[in-house]
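Of the protein chains in this complex, one is absent; all others appear in place.
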Amino acid sequence: MAKDNGGILKWMAEYDRRYVYLALFLVMVGPLLRPIGMPISVSPDTRQYYQVLQQVQPGDKVFFTLNTEFSGYNEIQSGIIATMRLLVEKNARVAFGVAHVEATVIPELIVKAVQAEMTANDYQYGRDYIILGYIFPNEAAVAAGAQDFHSVVTQDWLGRPIAGTFLDEIDDWEDWDLIADFTTGIATSYLINHYALRGTPMIMNCIGVMIASEKPYLDSGILLALLQSMRGGAELEFLIGHPGPGLTAMDGFSFGHYALIIFILIGNVGYFGYTRQQQMKISKEAK
Amino acid sequence: MLFSVPGIINGRFIGFLLDIAMAALVYYYIKTRKMVHIRRVPGLDAIEEAVGRSAEMGKPVICSYGIGGFTYWTLAGLSILSHVAHLTAKTGSRLIVPTGGGDQSLIVRPVAEEIVKTAYTMEGVEDQYNPDDLPFYSGQQYAYIGGYVGVMQRVRPGSVIMTGSHASEAMNIAETSNAVGAITITSGSYISNVAALACASDYILIGEEAPAAGAYLSEDPAQRASIRVQDLFKWLAIAVMVLGIAARSLGNDLMLRLLST
Amino acid sequence: MAEILKNRQLQIIVMMLSFLFVFLPYFLNVPQLNTASTKLITITSIVTAFTIALAVIAQFRRGMNIINRRSRGWYFKAYMLVTLVLMLGFSLISRETGPYHWVMFAVVNPLSSVNYGILAFYMASTAARAFRARNTKALMLLLSGFVVLIYQAPLTGAYFTGFEPIALYLGSTFAMAAGRMFLISVTVGAIVFGVRVILGNEPSVLGISKEEQ
Partner (left out) sequence: MVDFIEISVVAVGTFLAMCMFSTLYGKSSPLYALAEESYIGFATGLTIIWNIDYIWKTGIVNIMAGDWVLLFSILLGAMMLLRVHPKYGYVARLPIAIVLGAQFGLSLRTVIFTGFIQQISATIVPLFTGSTQALLYNWTIVICVIFMLTFFFYTIEMEGALGMSAKFGEYLLYIAFGTVFAQTFMGRLGLVIGFLQSYTIPDWKTPYLLASMVLVLALIMYMDRAGLLEKLTPEE
């Protein structure tokens, strides 16, 4: 740690990465404790997603698929809840299906979050919405369900028969009016391949990691709309005028980004001010 | 749509045709057992250099092939593992191969053991093969990360070569590997992973480079043939795009209609 | 019987038939075939669900091994096996409330979240270390990453509107094109690999070792 060896510049080039962890933690927790409230701009992709949801008609049958772990739910819950809120306002009928065992309790959280709207619109279990549980354990299950729904799904998540619910109107892929997929990448390509490819309208809200992988499906028209990560969810909340977890998180979101940007800048100053000088010195000495 | 074929569902003919064409090509190459020429990807030099440097420093090498089942990525990872095992057997470095990580990985593990053992036997140092250096870190991704990271922190490897079917755990591994000062060579199988690894690694085999490297190292004509067939289809894709764009720019949508036939 | 089940040729023929039975009805205009094919797909989905047991058996074996050997920290493995069995028991009581519900929210939820959340920290330290303009490639990475990061932070995204069109442009063209290129090449690779398996060229996938070939 000799001072003459570069001092602050050396630190900037080679500091312990645990400082990054600590700083990131602090800037994220801070704003959550004292929210500031910042404005947000809405991207065209989110507008497109909103437009598709606007076209939902009363009584439409919507397949609400949660292909996510708890971790993914934390990221996209704002989009999930805002979408559900819109669907309830439009009086659509919603069936929840999940592709990850951890997601089996998530529908319960969603229903709790939009309880007020559901009561206002007189939503009843079985008639207006139903929770199907773990119905997509593998690709074959998704494919079979697309071709003959009732051959795969016989009961809801707690073992009550689905006969007599609005699912009686579902035979195969053609009968769904919309698939709203919330995903970390699990089973998503199965839904695309066996439903959307055949022509079922499908929209998606994916985590940030999957944006680049899913965007080609949006661009080629297989997906009608793609809501992106937590930011997309916050934008949607902004559009429907009902702030939720997404918008409150945006402060920490901004600061997390700035922390990273500052670290990148520090790293570059350190690199040009110290590392590079050292390298040049070494190569000069070698000559 | 351009035309309809009796007996075949409208809009699905071209896909059917392409599938059949691909199968026929693969079959043809396998039958003729021709050794297709594959170029050497630069990543292989990086691997060889890394293993050499580890030997100079007297440090072990860690090499993993992924956590998936038998997919196209895992096979590539296994081919590279075989190459690395030959190199470490020659240079006398210790080779550690973390295994497990997924439900499907259970069936791959015996094959990996076989590969490392064969490599050591072929180099005439069978006595140096130690089955305990292929630790099994359970069939769960998170436990696998814990084990992998733990072994890196303890043995301080000279290089970490991580190819094959790795998923999000790749970032934990690459960052820890870098923190313990190892030369980090990775490959990623989907784009966000590749982008993150491109930053985190000293050298990265981007996407298809890993299977191509595997096929280059492999003596199996079928593996090489599949790289050739893939190349042919990529050429086809480019040709169709260029023709289609040219036609569309002149106001003709023949190609688009053909593709939707 | 054993000889028949061991027969490699038979196995490949069965696989091919199963393949064609799923593959062809998608293209051919024969509704009856479609119904039968759906049945096979349903059967496949159930059989695949069984395979999870294999992983659990392996998990149990490894845990028992460690416990029997009394390796350092063996009690953690014993604890793991106990929690596994407990979870099964809890689910029999109720899945809506009770201990099952408690475990889902007190244990599974936070641990699953942190498990992937840690990656944010790794990505940050990677960026801090790797986003340095060392050469042309790194400079391109840095510039495009930088613009998108600034846009993504809602505060700057809303006030410095100049970044927005550039970031959206980068996302819908470069990133999308790279995604498409990956998709095309992975699709072709997967199909070719599938064909190789179906033709019986990859026996290890079927669980046949090298000596038996």
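A, B and C label the chains in the order they appear, each numbered from 1.
Here is the rule we use: contacts are C-beta pairs under 8 Å (C-beta built on N, C-alpha and C of every residue); 3 or more make two chains touch, one makes a residue touch a chain.
This is a predicted model, so every value here is computed, not measured.
Here the chain not displayed is in touch, across the complete complex, with A, B, C. Among A:Ile179, A:Ala249 or A:Ile266, only A:Ala249 touches the chain left out of the display.
Although one chain is not shown, part of chain B still touches it, namely residues 12, 14-15, 18-19, 36-39, 41, 135, 137-138, 140, 142-143, 146-147, 149-151, 153, 179, 191-192, 194-196, 198-199, 206-209, 212, 215-216, 227-228, 230-231, 233-235, 237-238, 240-242, 244-245, 248-249, 255-256, 259-260.
Mapped onto chain C, the interface with the missing chain covers residues 2, 5-6, 11-12, 14-23, 26-27, 39-59, 66, 71-74, 76-77, 79-88, 91, 102-121, 123-124, 127, 136-138, 140-146, 148-149, 152, 167, 169-181, 183-188, 190-191, 194-195, 197-198, 205-208. Against the chain not shown here, chain A presents residues 18, 21, 28-29, 32-33, 71-77, 101-102, 104, 133-135, 137, 139-141, 143, 151-155, 159, 189, 192-194, 197, 207-212, 216-217, 219-222, 228-231, 245, 248-249, 252-253, 256-257, 260.
By our rule, only the chains that are shown with their structure count from here on.
The busiest chain interface, judged by C-beta pairs in contact, is A-C. One inter-chain figure worth recording: chain B and chain C are separated by 16 Å, centre to centre, where each centre is the mean of the chain's CA atoms.
Shared interface positions of chain A, defined as residues touching 2 or more other chains, are 17, 211-213.
Chain B has residues 168, 175, 190-191 in contact with two or more other chains.
By the touch criterion stated above, chain C contacts chain A in their complex at residues 34-35, 37-39, 41-42, 44-45, 48-49, 95-96, 101, 104-105, 108-109, 112-117, 120-121, 124-125, 127-129, 131-134, 142, 146, 149-150, 152-159, 161, 164, 168, 171-172, 175-176, 178-180, 182-183.
Residue ranges on chain A touching chain B, taken from their complex, read 17, 209-213. In the complex of the two chains, the chain A residues touching chain C come out as 17, 20-21, 24-25, 38-41, 43-44, 69-72, 74, 102, 104-105, 108, 137-138, 140-141, 143-144, 147-148, 151-152, 157-158, 211-216, 219, 231, 234, 250, 253-261, 263-264, 266-268, 271-272.
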